[in-house]
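Shown here: the complex without one of its protein chains, the others still in place.
Moving on, here comes chain A:
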Amino acid sequence: MTDTAYNFAYLDEQTKRMLRRAILKAIAVPGYQVPFASREMPMPYGWGTGGVQVTAACLCPDDRLKVIDQGADDTTNAVSIRKFFQRTAGVATTERTAEATVIQTRHRIPEAPLTEDQILVYQVPIPEPLRFLEPRETETRKMHELEEYGLMHVKLYEDIARHGHIATSYAYPVKVEGRYVMDPSPIPKFDNPKLSDCPAIQLFGAGREQRIYALPPYTQVVSLDFEDHPFVASRAQHDCDLCGADGSYLDEVIIDDLGGRMFVCSDTDFCTTRRELGHIGRLGAPMTDEVA
């Protein structure tokens, strides 16, 4: 039910115009973080206020919204944000990746390939990839200006010196169209290859840090690496215990206090779709009407 006490998609029109101008500039300079006047939202910082503001600025009444949190449609954050837009924008919602026109995501890219008809909105906690290497905004801004990204390679090199391989496993830095180094938000590096040459528009919103950045469709995005230590999109070497998928990103679930564990797809829609098609994993049971 739409709550008519609010403007369409909660935000007032002047705020949406400000967001829309920032989004267009972000599209025009892929990978560059555009400052914007982030608003207080009816949820705490860290719960996706940046993503929510970007979604609100993009949403149309005929959109079908999907919200995922670490790949799952049914976690608190995803359910709350989906209900928020059901109530304030009256848009249709779905859990099916293929049916969605706007997908807001926290820390995953869906397994199903995205299409030209979709917009993927990321929730970003720390947009600045150099922030943990250089805390001063004045300095990181200058480093982006001068394309001075040596420090990031030093960080990856120190990983190799200490661990024998690049141990960074999420929020793995990327270079966009050979220019800006960008934080892809804390997605697992397994998802990094999907950032590049993606048919969908990808928008990134950081509410607390007040930054919006973007990847237009078919943008070239390269994960930073070295010739002798090439980038590897790693995942747990198991099959999904529910649907048997051998190429999806997996969550490890502890199932007892005796060291028992199972691996399941982090993308719940991907897993459910496969199970409905009859795929059964090691610990899975056939889908019944009751389960579905």
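The criterion applied here is as follows: a residue touches a chain if its C-beta (ideal position, glycine included) is under 8 Å from a C-beta of that chain, and two chains touch if they have at least 3 such contacts; residues count from 1.
Following the convention adopted for this analysis, contacts and distances are computed from a predicted model.
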In UniProt, the chain not displayed here, chosen among "Carbon-phosphorus lyase subunit PhnH", "NADH-quinone oxidoreductase subunit", "ECF RNA polymerase sigma factor SigK" or "Non-heme iron oxygenase ferredoxin subunit", goes by "Carbon-phosphorus lyase subunit PhnH"
List the chain A residues touching the unshown chain? 7-9, 13-14, 16-18, 20-30, 32, 34-35, 57-61, 141-142, 144-145, 177, 179-180, 199, 201, 214-220
